[in-house]
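Apart from one protein chain that is not included, each protein chain of the complex appears where it belongs.
Letters A, B and C name the chains as they come in the text, with residue numbers starting at 1 for each one.
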Amino acid sequence: MVDWEAFQPAALTVMLGGYALGGVVPAILGILWRNRTKPGGSLTGAVKNIGFGLALAAALAGCLLSLSILISGTPLHMEFLPTAHVGMMGFHADTLSALFIGAISLLGAAAACFSLGYAAEFLLRRSMVLLVVLYNFFVLSMIGVLIADHALLFLFFWECMSLTTYFLITFEHEEHAARRAGFLYIVMTHIGTAFLLVMFLLLYSTAGSFAFEAFRMEGARLPASTQSVVFLCATIGFGIKAGIIPFHIWLPEAHPAAPSNVSAMMSGVMIKTGIYGMVRVFFDFLGPVIPGWWGVLILTIAVTSSVLGVLYALMEHDLKRLLAFHSIENIGIILMGVGAALLFASWGNRPLAVIALIAGLYHVLNHAIFKGLLFLGAGSVLHAAHTRNIEDLGGLIKRMPWTAFFFLIGAIAISGLPPLNGFISEWLTFQALLLGFHIPDLTVKIVIPLTVALLALTGALAAACFVKAFGITFLGLPRSGHADRAGESSFTMLAAMGFLALLCIFLGIAPGPIVSVLNPLASSLLEEASTGQIVMHAGTVLIPRSASASISPAALTGLLVVIAAIPLAGISIFVLKSRSRIAPTWACGLERIDPRMQYTATGFSKPLRIIFSDIFRATHEVGISEEPSPYFRPTITYELKTESVFLKYLYEPVFRSIVSAARIIRRIQTGRIQTYLAYIFVTLILLLLFAR
Amino acid sequence: MATIILLSFLFQIILVIALAPLVTGIIRKTKARFQHRRGATVLQPYYDLVKLMRKDVVVSSVASWLFHCTPFVVFSSMVVISLLVPTVVTPVPLHWVGDIIAVIYLFALGRFFMALVGLDTASAFGGLGSSREMSIASIVEPAMMLAIFTAAVTAGSTDLSVIVDRLSTTPASMLNPSHLLAFAGLFVVSLAETGRIPVDNPATHLELTMIHEAMILEYSGPYLALIEWASQVKLVIFLALMANMFFPLGMATTWSPSALAVGAGAFLLKVIGLALIVALVESTNAKLRLFRVPELLVVAFILSLLSLILYFIVGA
Amino acid sequence: MSTIILGLLLGLPVAGTLLCAVLHQRRILETVTVSVGGLTFLSALWLVAEVMQGTTISSSEGWLYADALSAYIIIIISGSALVVALYSTGYLRRQIRDGKVSDRQLWLYYLLLNAFLCTMMVVLLSNNLGFLWIGSEATTLATAFLVAFYERERSIEAAWKYVIICSVGIGFALFGIILTYYSALHVVPGSGNALNWSSLMLVAKDLDPAVLKLAFIFILVGFGTKAGLAPLHTWKPDAYGEAPTPISALMAAGLVNVALYSLMRFYVLVNTAVGGTYAPTLFMVFGLVSMGIALPFILLQKDFKRMLAYSSVEHVGIIVFAIGIGTPLAYFGALLHLLNNALAKMVLFLTAGNVRLAYGSRLMRRVTGAIKVIPVSASFLIVGVFALTGWPPFGVFISEFTIVTAGIDRGYVVPVIFFIAIIAAVFVGFIYYTSRMVFGEPNVPVTGGEAEPLALWVLGLLLAALLLLGVYLPPPLEQVIENAARVLKG
Partner (left out) sequence: MIPVHLPLVELLIDIFAASILVTAFLIVSSRSLVFYIRLFALQSLLLGMVALLVVIGYGETHILIAAILTIAIKAIAIPVVLTRVIERIHVQKEIRFRMSITASLMFCGGIVILADSVAQSILRSPHAEASAVTRVLSVSIAMMLIGLFIMMTRQKALTQIIGLLTMENGVFLSGLSITYGMPLIVEVGIFFDILVAVLILGVFVFRINKTFESISIDSLRSLRH
C-alpha cells in the first residue's frame, strides 16, 4: 500500500515548486544578466531549457499527484494562515480538482516538451525570459485555481491566470490583432471576475466564511432566489472564461494570438477552469437539489455554443482561429453533459445525472488532449510554414509526415469518430440524453431530442470542418512557397505530439480506468450513494440502466483492424504487387495539375455557408482588375466576410450606448469654474436641505 | 459457444457482403425496367468487382499514404457495421461491441476518410465531392439521430438487438403512428446517406451533380472495387436497419437451422422489398439541386421530430 | 521623547524649507530635499514604533498629537515625499537640460516641495482643529505655484481653479470647525482645549448632535473638496494634469490622504457624538457618487494624467465608501487601501512622467509602442495599471476584497454590486488606453530616452511593495493598521 499521506504533499510541493522555480529562476537570470538573456543573447537557450524543463518536471509531478488522488480517493488538504484579517486559507485537492490537474499536467507535459523545440523560434526575436516566466506562472496559477479552497485564494489565482495569459496573448504585441485580442480578453475576463466576486460574496453572506468548506455546508441552504443569482453569476463568470456563446467573442481572437504552446494550454485547459468552476459551484456548493430551469439554461447555452462554435469554425481559414472556435464547440459538448446532469438532478434522478456528468467530465479530459494536440500541430505548421492561413498551405503530409499523422489523429478524435477518445465521451453524452427522455416533463421532452439532434449536427459539422482543416493544410499540393519549403519539426515537438496522440488512442480504446475513476467522482458530487452507473466489463462500457447499452471500443478497434487487414493482405499479396503505377492526377485534359486548381477552403465550406446563410450573413466582394485590358484580366480577388451577429447586435450596441452615455456625463466637467463652484453650492444646499 | 460466435460472425459477414452487390444489381435492373430498358443482369455488380480487382492500380503522383489506406478503412468500417446490425438473428453475438450510435459514427469514420482522400490528389473534383459530401452529411446527421432516437427511446436502449427484441415482442407497436413517421424519416435519411436520387445520382459523372463519385474519381482497380463494394454494403446495411429496426418480422431468435432459414428468407424479402421501393423512388424523382437537398432533409428532420412528439403524446 | 519625535517630524520639513529658501545651488537643493524626505520617513518609522501599542503621544504643550491613525498616514506621506524627492532630482535635471525649466523655477520647486511636506505635516500632527485647518489651507497655497509651475496657459488655468475651488471648500470647512468648536465650548473644560482632538474625543458623547450634524455637512463639503469627492472634485484633473508629474504624484499619494485624514477625524467625532448611520450614510453616498462620476471620464480620456486624477477621485470614493460601511473590517480595508492606492498612484504618475519625458506629449494617442522605446517604464506602466485597478497579485486587490467583504457583512448587497461594477468598468478604460500606449510600434519619432536608473529602481521598489502587500501583509503593518482602524472606531 502506498503511503498517500506522505506522497501527495510531496508531489504537490514538487509540482508547485517546479512551476514556481521555472518562473523565478529565469526571472533572476534575466535580471542578473540582462544583456546575455536579451533576444539573441548567449543565455537565452539556457533560459528556455531551464524554464520549460522545470515545467516538464512539474507537469510530471502533477500527473502523479492527480493519479494518486484519483486512485486513492483521498483528497489532499493543507491549511495556512496568510494574515489575520483574511483568516485561514487552504489548498484542497479532491478528485474533481485532481481530474483537472491531471488534464493540465498531461497537456502541460506535452506543451513543455513541445516548447523546448518550438520556443527556439523566439530565441532571436523575443524575450525568452518573459515567455518562460509567464508560461510557468500561468500554469502555476491554473493549478492554484484548482486547488484553492478559499474564495480569496481562488480569485487570486484566477486573476493571476488571466493576467499571465493577457501578457502571453500580447506577447507579439506588434500585431494589431494581438493587441485587440488581448484587450478583448482581459476585459471579458475581468467582467467575468466581477460576476464571480459577486457570486462568492453572496455565498459568503450566508456561509459567513470564504472557505469552500463553508460554501459546501451552507450552499444548499441558501434561499432559493439567492441560489439562482449565484447560479447565474457562476454561469456568466465562469462561462466567459469557458468561452460559451454569447460570451465567446474574446476566444477566437485570443487563442490564435498567443504562441502556439500557450494556445494549446489556453484552449486545452485554461478554458476548462471555467467548467471546473461551474461543476464546483453547481454541484458541490449549491447542489444537488436544484430548480429545473438551471439545466435547461445550461443545455441551451451548450447547444448554442456547440452548433455556432462549429459553424463559425467552418468559415475560418486561420488554422488557430479555427481550432479556437472548436474550443467553443467542445465547451458546448461538455456543458451538454453538465446541463443534462443538472436537469436530471433537478428531477431527482441522480444516477442518471451521474452518467451525464461523467460524460461531461470525460469530454473535459478528452478535449484537453486532442485540442492540445491540434494546437501543437498547428504550432508546428506555423513554425514550418510561417503562416496560419490554410489557403496558403497544402501538401504538408509529405513534408512533415509525422506532424500530419498526429494532426490526423487529433482531427479524428475531435470529430468524435471511433475508435478515438472523442467518440467515447460523445457516446456517453448521447446515452445520458437518451435515458433522460423518460423524465415526465414537457420541457425535458422537447429539450432533450433537440439537444441530441444538435449534438449529432455538431459532430457531423466538426468532421466536415476537420476534413477541410486537415485536407487543405496537409493534402494536395502546396499553395505557396512557404508551404512548399516547410520541413518536419524537431524531435521534442514530435515527441510531445506523439505523446498526446497516444493518449487520444489510449483514452479512446481503454475508457475503463477513466470511467472507473470518474464514476465515484460524479457520484460523490451529486451525493449519490451508489456508484456503478457505468460499468466496465472486460473492456466494455456498459450502462446497465439502459437495458445494457454497451460499447467496447477495444473490440471495435480490433475488429476494424482485423477486417481491414484481410483485404489489405489479399490485395497486397495477390493484386497489387506488380501492377501499381504512378500517374499525374487528371487535370481535365490540361498538361499538369496546378496548385491553384485545387479546391480552396473557402470553396470547401461554401455549401454550408449557403445552407446556413442566415447565421453567417456572408458578403463577398469580387475585385477584377481592368489592367492591362478588360479582356485579359491577370488578377481577380475574391474577398469573403462573415458577420459576427453577436458583435454587431449585442456588443457593439452596448458599447456604443456606454460610450454615448459617458459622453453625456462628461459634459459636467465644463471647464467653467463658475459651474464647478455651483456644484459646491448645490451640494451644500442639498445637504443642508436633506441631510440635517 | 465460440464456434457459434465464429459461425454467426461468418454468416453475417457473408450474408451482407455477398448480398450487397446483388441488391445494387436489383435496384439497377428495376430502374432499367422503369426506363423501358432491359438493363444488365442483376449479377453485373459482381462482374464489375471481379473485373476491377484484376485491374491495375493507378495512383496519383500527389497522393499520400492516406490514398492507400482509405479503401481499407472504408471497407472495414462497413463490414464492422454489418456485424453490429441484426439481419437474420437477434441478438447479434457482437451486439455488446457497439450500438446504433457506434454504427452511425462508423459510417462517419468511413466518410471522413473518403472526404480526405477527395482532397488528397489535388484534383478539383475531389474537393468538390468532399465538400458536398460533408455538407450533406452534416444535415443528414440530426435527422438520422432523431429517427433513431425514437426507436431507441421506445426500447429504452440504443443497443440494436435490444431495440429489435423489444419490437418483436410487441408487434402491435410497429403500426404505431410515431413509429411509422420515424421510419419515413429514416427512409429519407437513408436515401441521402447512401447517395441515391434525389440527393445524389450514383450513376453520374457530371461535375455539376456528382457527390460521391467525385471523391473517388482518382481511384481505380482493386481500390475502387473495395470502395464500390463498401458503398454497396452500406446500402444493404441501411435497408437492414430500416427493415429490422422498424419491422423485425420473422427474425430468428435462436441459432437453430430452421429459424435461421426463416430469418434469412424474411431478411431477403424485406431487403429486396425495400430495394424495390428505393428503385421506385429513384425512378420517379429527379435529382434535386444541391441546395434543395437541405429542404428535403429538413422534412426528414421534422418527420422524426413529429414522431417523437407523437410518441410523447400517444405514449407508445 | 514624544516631543522629540513630533518635533523632528515637523521640524525637519521646516528646516528643509528654510534651507531651500536661502540656498540656490541645484545639488544642495536636491540633497536637502532628499535628506529631509529620508529623515522624515525615518522619524515616521520611529513614530510608528512608538504608537505601535495603540497608545497616543503628544507634545508637552499639547499642540502636537499623534495616534496610530496619524502615524500610519504620516508613514505614507513621508514615504511618498521621499520617493518624489528621489524621483524629482532626475526629472528636473532632464527638464533643465531640455530647457523646460529655469534655475529660478528649480529653486522654487524644491522650496515649495519642502513647504508642501511641511504643511501636510502640520495637518497630520496638530492636535488643534484650527491648526488642522490652517495646515490644510496652507497645502493649497504651497502647491498653487507648483501647479502653475510651467507658466503655460493651461497650468495657470489649472492653478486658478485649484486655488479658488479649494479655498471655497476649505472656507466651508472652517465654518464646520467653528460649529464644532461651538458645540464643544460648553462641554470641554478650558476653552483653549475645545479645539483639541484629545479633549474633544473625551467628551464626544456630550456634544450637541444637531450642531455636529450641521458641522459635518460643512466639513464634508470642505474637506471633501480637498480630497476630491465628486461633485467637488472638479479641480482635481486640472491640477493633477498640469502640475509637474512628481508633484501630481505627491498630491495623489499624499495630499489626498491628508484630506481624507481630516475627514476621518471628523467622521469619528461625529459618529461618536451623533451615532447611528448619519455620517456613514453620507460617506457611502459620496463614495459611490465619486466612483460613478469618475467612471465616464476614465472611459473616454485623452490625457493619461487626467485619467489618473479621475482614478484618484474613484479611489477616494472607494475609501470613503469603505469608511462609510463602518465595521472594523471596513476600516481596516479602507486604511489598507489608502496605502495601496498611494503606492499605485505614485508608480503610475511617475511612470507617466517617464513616458511624458520620452514622448514629449501628454496626449495618450501620441504615445504608442512605449515598450520598444522605454521598456522598463512601459512595463511598470502596464503592471502598475493592473495593480491600481485591483488585480492580484497586487495589494489593491486585497484591500478592495476586504472592503466588499465588509460591505456584505453589513448587508449592503446592492451598493457592493455597484461598487464591483464600477471597479470593473474603470479597468476597461485603463487597460484600453494603457495597452495602446505600451504595445505596438511607436508612431512618432521618440526623442527622449528611458529615465535614469535611480528613478527606475525606486519605481521597481514601489511595485515590489505592492506585490508584497498583495501576497503577504507584514505583521507590524497589520498591527499599525489594526490600531489605526481602532482609532476610526472611536
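As a working rule, a contact is a pair of C-beta atoms (placed from the backbone, for glycine too) under 8 Å apart; a residue touches a chain by one contact, two chains touch by 3 or more.
All of these numbers come straight from a predicted model, not from anything done at the bench.
Enquirer: Check the whole complex and report which displayed chains the hidden chain contacts.
Expert: Computed over the complete complex, the missing chain touches A, C.
Enquirer: Using the touch definition from the top, which of C:Trp133, C:Trp197 or C:Phe332 touches the missing chain?
Expert: C:Trp133
Enquirer: Consider the whole complex, including the chain that is not shown, and state which of C:Trp46, C:Trp107 or C:Tyr181 touches that chain.
Expert: C:Tyr181
Enquirer: Pick from C:Gly16, C:Gly90 or C:Pro237: which residue touches the chain that isn't shown?
Expert: C:Pro237
Enquirer: Please pick, from C:Phe297, C:Phe332, C:Tyr412 or C:Tyr433, the residue that touches the omitted chain in the full complex.
Expert: C:Phe297
Enquirer: For the chain that's not shown, point to the residue among C:Met52, C:Leu108, C:Val211 or C:Val285 touching it.
Expert: Candidates C:Met52, C:Leu108, C:Val211 or C:Val285; residue touching the omitted chain: C:Val211.
Enquirer: Write the list of chain C residues that the hidden chain touches.
Expert: 128, 130-131, 133-134, 137-138, 140-141, 144-145, 148, 151-154, 156-161, 163-164, 167-168, 171-172, 174-175, 178-179, 181-183, 185-186, 191-192, 195, 208, 210-211, 214, 237-238, 241-242, 297, 300-302, 306
Enquirer: Which chain A residues touch the hidden chain?
Expert: Touching the chain left out of view, chain A contributes residues 666, 669-674, 677-678, 680-681, 684-685, 688, 692.
Keep this in mind: only the chains that are shown with their structure count from here on.
Enquirer: Taking the touch definition from the header, please name the shape of the chain graph: line, ring, star, complete or other.
Expert: If you draw each chain as a dot and join those that touch, you get an open line.
Enquirer: Top contact pair of chains, counted by C-beta pairs?
Expert: A-B
Enquirer: Need the CA-centroid distance for the pair chain A / chain C, whole Å please.
Expert: Taking the average C-alpha coordinate of chain A and of chain C, the gap between them is 44 Å.
Enquirer: Name, in rising order, each residue of chain A that touches chain B in their complex.
Expert: Going by the criterion above, the answer is residues 394-395, 397-398, 404, 408, 412, 415-418, 423, 426-427, 430-431, 434-435, 437-438, 442, 445, 449, 452-457, 459-461, 463-464, 466-468, 470-472, 474-477, 540, 542, 546-552, 555-556, 559-561, 563-565, 567-568, 571, 575-576, 579-588, 593, 595, 597-600, 603-608, 610-611.
Enquirer: Which of the residues in chain C end up touching chain A in this complex?
Expert: 160-161, 164-165, 168-169, 172, 213-214, 217-218, 220-221, 225, 231-232, 234-235, 237, 278, 282, 293, 295-297, 299-300, 329, 332, 369, 371, 386, 391-393, 397-398, 401-402, 404-405, 408-409, 411, 413, 416-417, 420-421, 423-424, 427-428, 431-432, 435-436, 438-441, 471-473, 475, 478
Enquirer: Where on chain A does chain C make contact in their complex?
Expert: It comes out as residues 82-86, 152, 155-157, 159-160, 162-163, 170, 173-174, 176, 178-179, 182-183, 186-187, 190-191, 193-194, 197-198, 201-202, 204-205, 210, 658-659, 661-663, 665-666, 668-669, 673, 675-677, 679-680, 682-684, 687-688, 691-692.
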